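A protein chain is absent from this complex, but the other protein chains hold their places.
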Amino acid sequence: MPEFETVIGLEVHVELLTNTKLFCGCSTAFGADPNTQVCPFCLGLPGGTLPKLNEKAVEYTIKAALALNCSIADEITFDRKNYFYADLPKGFQISQFFKPTGRDGYVEIHLNGHSKKIGIHQVHLEEDTGKLLHAGDDIISSSHSRVDFNRAGVPLIEIVTEPDIRSPEEARLFLQKLRSILRYIDVSDCKMEEGSMRCDANISIRPAGSKELKTKTELKNMNSFRAVYRGIEYEVQRQRSVVLEGKEVIPQTRHWDEAKGITKAMRSKLTSANYRCFPDPNLPPFKITAEWLKEIRKSIPELPDSRYVRFTGEYGLPPYDAEILTASRELADYYDAVLASYHEPKSVSNWIMSELLRLLNSTNTEITDCKIKPEDLGKLLQMIASGTISGKIAKSVFEEMFATGKNPEDIIKDKGLTQISDEDTISKIVEDVLANNPGSVEDYRKGKNKALGFLVGQVMKKTKGKANPQLANKLLKEKLDR
Amino acid sequence: MNYLFSSIQQLKEKIRNKSLSPQELSDRLTSRCNSVQEKYNAFISIDPDVISKEIAVLFENIEDILHKTDNLPLTGLAGFTYALGDNIATNCYATTCASKMLSSYSPPFDAHVFSKLKESSAIITGKTNMEEFGIGCSGNSSFFKGVKNPWNTKHTAGSGAAAAALTGAANISFASDARGELRQAASYCGVFALKPTYGRISRRGLLDYASSLETIGLMARNTLDLATALAAVAGNDPHDVTALRSEVPDYISLIKENDGSLQVAVPENWQDAPHLEDEMKDIFQDQLKKLKTTGVKVDFIRLPHFQYSSLAATIISAVEAFSNLANYDGVRFGYRSKGKHLQEMYTQTRSEGFSSKLKKFLTFGALISSPKYYNDYFLKAQKLRIVISDELNNCLQKYDLLLTPTTPFKAPEFERDINQRQEGLPDPAGYYTAATNLAGLPSLSFPLHTNGLPYGLQLIGKKEDEVTLLRAALLLEKENTLAWPKFDF
Partner (left out) sequence: MQVSSEELKNASWDARIELTQQEEKELQEQLHNFFMLSQAMQNIDLNEVEAFSDAHKNQNILRKDIVEPSLPLKQALENAPDTDTSSFHVPRIIEE
């Protein structure tokens, strides 16, 4: 059976977090009643179609292009992409065709311990379309559709990759990395489920070793990372079967059907639009000044890749820890903040990755809403290290901190949880325990080491867990071995 | 006879000394507009209520107006009547673009010019008829039928705006100009027209078909009225990013400072225009002689690409119209036909809602921008645009003005001439006018009255230099006697 190589390029659309639309002052707030965030411009009303470019949208696009390692154009222009569809109010979409904002960038992904660069062909700014609501069950059976233009004209950036992606897994990793970067720079919330991040895939297969680009299909309607993975996986298999049957892959647009787990061809007449593109005569070109570019560059925080390098290098964290901690800027910021008050990178990482993430997940809380202040977590870890409290008590203190946001000192004081590390006090309790458990003492002396554990347990029980376990252990052994 | 009265001053005096009542003025004005409508089909909307309301405002404010007139450009227009082409958005009137597609469209906003004019105590008499979407001057595409030329009703007026200005149904007519339509119609009707520099008047609220070429311009029966109206509506508009941001000159006082030392250029091959009429040739040469005797220096110069300007403008405007008019899809406004499904509804709506001429024009725009023709025609036209602009700008560095006929021929006759000549690609009427749209330069058409239908003389000025155009027009006004027709209304 011949070996195939998969060739995937992605086109990702991301809604920007601006207050207003790309060319008019209408609000972009999510969830408003239909057609209440529209004006003559974004409805395409005759005589109302003069655009006014949103400064923030341009800034965010430049910021994103920089974060994706693109070179930025000196001058950008806006072009009309002309076609007819019910969700397109003006009969054209204003996009960037001839002079996009960013070109020739890349995103690095980590796969099986290796890193790989996925090329970014271009990053450009464009208008979103309105939304169609189909009467009846779906688009096929509906007698008519309703149109809501609230979303029409919301700024989108489109990120087009080079055909560098070789597997569904790489596609998923790329998207996750892209989301992480765009969230770091705070230009989009990238929620695939809510549609603020959308992904189309151009997929083809070719004999392994071949350099030629074969006929591709365009896959749409994948609304989650899982759907992207499954959709591409299915489409690659489908194309393999087609080729193995000796047939040709037909260039077409296909829809991912999440429920059925298959891809379906869309009717060709809907998709084979003969777009015409030319500069929008109502929008003069825009020059990106060196000063503005410098300012925007300065506003970009440390990105996941540099943090990853710092966390694995400077802090010596394992790649796995570094990957998880740097995936979101907020989590990485939190980690850095804890380290500032308690500089033990690995033990802080352990606590965050096991205890903190567990509680965040089980209570469905975002790290930004976490009540524990980073310095308080640092204090808690400091107290464990100094033996002020035991690890076990620390966990219950931690849970209390998570629920109430109180600092660890107050919780420990209120509940009298300070560890007993005084030799005399523990010594007396040890004497008591030995006197009350002659059987276990006998067992220990016969060589049954398990008995020691039982005796330590008794000491802890008597002190309600507050005895320093190492000290209890040491004193017990001294007295038994005497 | 400039108006219902000998002058605006006389009107204001009559209002002030109460020898004229608002009702009387309102009745006389409405009756004149109705006559002009009945005879020449110049209007699409006339609303007597709006007229009497605006007249009431004028009467109320007359003392204020008389005291402020000298310093404020807006109050300078007080007492003037004006009409707007029906592709300029007005909330109080339907705005139809003379198309079945928009026959009941009421924009939820006013055009920038209309907002300004509303503050001026000028009186709007109505919305004027035009070619559908203001495309060309052929007289055969208005949903409301063509406008008859008041000089000879067998001929087209080019637009209702021109007919209204000629007949005194408005002191000032505002209409659009994408390839010369405003100036051509003014030439056909023998009135003054000014197409200002692109961006001099905000395009907000103009239902344009060719955004990169089209501007709002004005027509009147004398230079001073043009200047007064331009001063009132010119200026930056933060909502139109293509609007000029430079200061608006004080036209009224500047045009009076005329030292008469004009240097004028004429394209040496001006006689190459197709369909150029012999009478026009004679009249144009006459004018050149006249100018020389008044001390104006006239040179013939070479503008090698000027002859392609109408062709380039036709291609560019058709492609822009294809895109600009794509929102006419029967969903959010306007006419809608039936259709089993979405795409069929689009096609039927547009095929029934647009005139035959527009359907062909839009198909031409679609064809010429399709992949097969894009580079050789659309892109080439865009490049020619740059070359022609450079040529004009270079020439205007050495000369104050460029002079040509406005149109090669006088107003075409409805039955006889509505054919290839009117719907031509390019439109031969735009031979001289289209270049200034490509270059965004200001241009003025000066009326030349003859025994029969009038002609026009086109003056082209430097970017933003409307002042020189107006000065030259004042000079021409002194040299030429205008024989206005007499009307019995």
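Letters A and B mark the chains in the order given here, with residues in each chain numbered from 1 onward.
Quick note on the criterion: a residue touches a chain if its C-beta (ideal position, glycine included) is under 8 Å from a C-beta of that chain, and two chains touch if they have at least 3 such contacts.
As the structure is a prediction and not an experimental result, all values here were calculated from the model.
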Quiz item: Any idea which chains on screen the missing one touches?
Solution: A, B
Self-check item: Residue among B:188, B:251, B:346 or B:432 that touches the chain left out of view
Solution: B:346
Quiz item: Which residue from A:13, A:56 or A:103 sits in contact with the chain not drawn here?
Solution: A:56
Exercise. Could you tell me which of B:241, B:254, B:288 or B:301 touches the chain that is not displayed?
Key: B:241
Quiz item: Can you list where chain A touches the absent chain?
Solution: 18-20, 24-27, 33-40, 43, 45, 52-58, 77, 84, 86, 98, 132-134, 139-140, 142-149, 267, 269-270, 274, 276, 279, 284-287, 289
Quiz item: Given the full complex, what residues of chain B touch the hidden partner chain?
Solution: 104-106, 108, 198-199, 241-245, 305, 308, 311-312, 322, 326, 329-336, 339-348, 350-351, 354, 356, 359-360, 362-367, 370, 372, 376-377, 379-387, 389, 420, 423-426, 439-440, 463
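Just so we're on the same page, only the chains that are shown with their structure count from here on.
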Quiz item: What residues on chain A touch chain B, complex-wise?
Solution: 40, 43-53, 80, 82, 84-86, 89-92, 147, 149, 269, 274, 276, 278, 281-284
Self-check item: Residue ranges of chain B touching chain A (in the complex, touch as defined)
Solution: 87-89, 95, 97, 102, 105, 107-109, 111, 203-207, 210-212, 239-242, 319-320, 322-329, 331-334, 342-343, 346, 366, 369-371, 374, 378
